[in-house]
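For this depiction, one protein chain was excluded, whereas all remaining protein chains were kept in their positions.
By written order: A, B and C. Residues from 1 in each chain.
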Amino acid sequence: QQSQSRFDALIGDDSRIEPRDWMPEPYRKTLTRQISQHAHSEIIGMQPEANWITRAPSLKRKSILMAKVQDEAGHGLYLYSAAETLGTERDELNDQLLTGRAKYSSIFNYTARNWADMGAIGWLVDGAAIANQVPLCRASYGPYGRAMVRVCKEESFHQRQGFEILLSLSRGTEKQKQMAQDAINRFYEPSLMMFGPPDDQSPNSAQSMAWKIKRFSNDELRQRFVGMIAEQVKVLGLTLPDENLHFDEEKKQWIHKDLNWDEFMNVIKGNGPANAQRLERRREAHREGAWVREAATAYAAKQEQSEVA
Amino acid sequence: QQSQSRFDALIGDDSRIEPRDWMPEPYRKTLTRQISQHAHSEIIGMQPEANWITRAPSLKRKSILMAKVQDEAGHGLYLYSAAETLGTERDELNDQLLTGRAKYSSIFNYTARNWADMGAIGWLVDGAAIANQVPLCRASYGPYGRAMVRVCKEESFHQRQGFEILLSLSRGTEKQKQMAQDAINRFYEPSLMMFGPPDDQSPNSAQSMAWKIKRFSNDELRQRFVGMIAEQVKVLGLTLPDENLHFDEEKKQWIHKDLNWDEFMNVIKGNGPANAQRLERRREAHREGAWVREAATAYAAKQEQSEVA
Amino acid sequence: SDEVAQYALHLGDDALILAQRLSHWISRAPEIEEDIALGNIALDVLGHARSFLTYAGLAWDKSEDDLAYWREEEDFTSLQIVEQPNGHFGVTIMRQLIISIYQHLLYSKLLESTDETIAAICAKAVKEVDYHRDHSAAWTIRLGQGTEESAAKMRHALEVLWPYTGEMFQDEELHRTLGDVAVLPSTLREAWEKEITDVLAEAGLEIPKSGMAMAHGRVGEHSEHLGFILAEMQVLARKHPGASW
Partner (left out) sequence: SDEVAQYALHLGDDALILAQRLSHWISRAPEIEEDIALGNIALDVLGHARSFLTYAGLAWDKSEDDLAYWREEEDFTSLQIVEQPNGHFGVTIMRQLIISIYQHLLYSKLLESTDETIAAICAKAVKEVDYHRDHSAAWTIRLGQGTEESAAKMRHALEVLWPYTGEMFQDEELHRTLGDVAVLPSTLREAWEKEITDVLAEAGLEIPKSGMAMAHGRVGEHSEHLGFILAEMQVLARKHPGASW
């Protein structure tokens, strides 16, 4: 009870909870789920972009793309480490992913069908991710907040690179411009849905806000994001596939099209265009890599033994 | 001794030796080696052509090429069956191939680097094979001779298809013509070497001739072949990479360039451009297919048991 | 008509991409008999593709090769099931079982298509597809009941491929427009499910519980695999525009 009040005080003070601190089990559980989902998203999120590394249309773009996908692997690692501080091992977290018990960001279950998707993913998907994540840098759990600081810094770099890809295409040939518009058309709605269901249908948000994990509601974040891209798309000379998108001066909010939440739920359930492929790729890497991990473990054990002897 | 004289009489009469007949061990051994080498050559020979199936430049050519490579698999099967009648099992023959104890035709250790190679392989390689094989249709060992009849019929069809590929290219664009000439340049010499070393350096030939396995000497066959292609190349409007190739009216023979027998021996030893690749592909297919063959065997055993029960 | 051509294109694209996938096995199969068998199937299926594409091309003054080599990914109308990677032998067999039962039902019904050419192509194709179906069913049973390893591999194959079976039964506007020329894909579902369930049951395999992937290959929305398939298939032809071979 003393622990609980100390915890409440820390939260109340906007101080940070650290691994050694007592915390309520639901807080630990919620954070473990959220951080590991985030880590899984980074790892699965490598795939749509890795899909274009070998075909990148210039060496410069290939190099930037490789670096980006590699950064995502790095983010995955920090986040798994942060999650581990809450007491669940990485192997267990990975197992949750491979067996389908853990989720990851639904957006990565869409396919990266053309090169411009590398731009749209950077601009819209990373953009939405940043909008979500910047407030998380102040999340009440220390290791998570600190991991987020590093992640956000790199992500905003990625977002700019994505925007640049689209900018080059939009200033390119007619076909390139079409590719860019096509990619934006496909990623616009899914990226808006990355903020989660509307506030009145998001039951878990209130608790997360109270715990100062979450700082803004889904709709607040979505508003901020849509406002930003509505401006940026003009620079591209392209359009968002949302004819009536506008800022309602009276309500002081952006009015966007109705989002397809049925599709969203269906993708979350595992039925998106690429869920099966994404998970199978992870499982395959795990399966085919088993002998390597076993050998590394065996070797480490031998080394330890010979050091002891 | 009675057996030996009966065998000698059959050979003398140009009759056929059949599996149930007595035969001298060296005859059995020589034939087993020759037939299985021939079978291996068909199987390994699938690879340079299979390399272009997925990239064939028209659906018609793709279809013809697929059928051809498949025929080669079929020839491999007849020939393994013929070899098995001499008392060695296919598994053992295959093992000899995979472990490098058995040889196959050295020509398949060259790479198929461009589409025109599909033409050159058909015209020159299959052409040389036919020149070698037509006399084998009368080989003294019955099952071998009969297998050869079927093989030769299909091979001559393949040769014509190869010639047609080159003809289309030679009548095509400048680049296509160059491809065709390049392929001929690369396959000319290796195809002449398919008949084996010059007669004065071919120690085993005499015995094979006496046994009526071989009917013509290496040089005789090479002469016949080079005369044929020297004519045919004119129809293509292309050239053989052998400036001084001519028929010497006095010696009544074709004079061709000196062949690079050092290279030939080196390729036979395993050091050709593709030996390592060809064998590894076979080993890989064998390795990766092991579970399938095991399952088929296990299933067959279960079926047998349930029929007995 | 343009619609009939579009329909022929659907059928042709399925066959073309499937043949391309299958042909990769030639010289790599677990035993030589299977090099021949898979080669045969690939060859048959390529033949169907050529007939359908040639027929489709008539409406647009295009040859089979124009359609195969000079369209972009988004113009291909193949189902995503045929684009799925070969994987291990069991995956290829399972994919073949799924698609050949489907094609057998479809072509059988199309014998009564009011479009004579489509009916005629199917009349030849249906016999061949019947063999493909038998071949893949026999292997599915053999591997399903073979060893523990082979049974596990077949369960894996089924799990990986199942999400792409839903797309095969999606009705499109085109099918309705075409009426008796075409077959409404949804009408094949029941028979297909019964047939495959029977084979799987004999193999000791169960239909996975997983849902269906959102797949819209018919309108050019493909899996991430097709781009790689086409890059390889088209590379040589595209280096020589206008050439004959």
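Following the convention adopted for this analysis, contacts are C-beta pairs under 8 Å (C-beta built on N, C-alpha and C of every residue); 3 or more make two chains touch, one makes a residue touch a chain.
It should be emphasised that the depicted structure is a prediction, and the values quoted were computed from it without experimental measurement.
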Please identify which residue in A:Trp115, A:Phe163, A:Trp211 or A:Phe264 touches the non-displayed chain. A:Trp115
If the hidden chain were put back, which of B:Arg6, B:Arg28 or B:Arg55 would touch it? B:Arg55
Touch residues of chain B, complete complex, unshown partner: 48, 51, 55, 111-113, 263, 266-267, 269-277, 280
Pick out the residues on chain A that sit against the missing chain. 43, 46-47, 50, 53-63, 66-67, 69-70, 73-74, 76-77, 80, 115, 165, 168-169, 171-173, 175-176, 281, 284-285, 288-296, 298-299, 302
Residue numbers in chain C that touch the chain omitted from display: 72, 227-228, 231-232, 235, 238-239
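In the analysis below, only the chains that are shown with their structure count from here on.
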When the centre of a chain is set as the mean of its C-alpha atoms, what distance in Å lies between chain B and chain C? 35
So what's the Cα centroid distance for chain A and chain B, whole Å? 58
Among chain C residues, those touching two or more other chains are none
Would you mind listing the residues of chain B that make contact with two or more other chains? none
